[in-house]
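A single protein chain has been omitted from the complex, and every remaining protein chain is retained in its original position.
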């Protein structure tokens, strides 16, 4: 099982902060494709070069691998400080 | 009359913090020559490229003019902060 | 040696400085930065701010940034505190304090930590904006290209 998190503006746009996905294994890019297939209205928000990804709480790129037990977070560019 | 001040290490080396000079008019360089003539033992301390000069409380170079009423200070490189 | 903290209560800059300085006889230099809520941003009057973060990742990210700073400069104490949740105009959002025997190292490390934090620590600001008509609305703050550009000087 994979835990997927969304933050800030993206969380509001998708109307969801967290979901769990059974039986996924692949890259961040393919995870994103799976999500956009399941929720087509997410594509415009999720399939965006500005969106950042963290795998297991570390910044990652689209080629990073994701497997059972991982936590993947999608979020807009950060604006703290 | 010109007021001449010495600070820090230089003040200790010359054994004097302040003196007044009557009837001088010229450059910082010539003022320095007048002082070294009057106090030959000052030459090794005063005639040194490291020594800084301020005329009327602003940093100046050897070519700056000095005239009656001016305050001229000689001091080592600053070390505050 | 490092104090890294994320909390919802107000920052106490005086206490943070005191912790950096107390009985610290080896470091002659302390550089600090405080970021606080402005009353105006991107052309609009701001009435307040709410800071969202990614609880699991935040401290991890801040620790990695501070560790990288320590790898670049000889640092004594490092103190990095970030507030989250709702806050008012003029309240402090972030404190970074760094001590070192050397002034240049303290300044560089403090600025480096802020530049990295601004581009990779998972915080997001949502401003309450006051319209001319008196209405209030919430608006997510946009990331600035200039923050990304600042990173290049450390590459």
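A few comments on the model shown:
Per-chain residue numbering starts at 1, and chain names A, B and C are given in the order in which the chains are listed.
The working rule: a contact is a pair of C-beta atoms (placed from the backbone, for glycine too) under 8 Å apart; a residue touches a chain by one contact, two chains touch by 3 or more.
Note that the structure is predicted; figures quoted are calculated from it, not measured.
Judged over the whole assembly, touch between the missing chain and the shown ones holds for B, C.
Summary of contacts with the chain left out: across C:38, C:72 or C:131, the touching residue is C:38.
Within the set B:2, B:28, B:46 or B:73, the residue that contacts the chain not displayed is B:73. For the chain left out of this panel, the touching residue among C:29, C:50, C:64 or C:151 is C:29. With the whole complex as reference, residues 5, 7-9, 54, 57-59, 71, 73, 75-81 of chain B touch the missing chain. Mapped onto chain C, the interface with the missing chain covers residues 13-14, 17-18, 21, 23-40, 89-90, 92, 101, 103-104, 106-107, 110-111, 114, 118, 146, 150.
Keep this in mind: only the chains that are shown with their structure count from here on.
Highest inter-chain contact count (C-beta pairs) belongs to A-C.
Computed centre separation for the pair chain B/chain C is 48 angstrom, with centres defined by C-alpha atoms. If you average the Cα atoms of chain A and of chain C, the two centres end up 26 Å apart. Rounded to whole angstrom, the centroid-to-centroid distance between chain A and chain B, based on C-alpha atoms, equals 71 Å. Residue positions of chain B with contacts to 2 or more other chains are absent.
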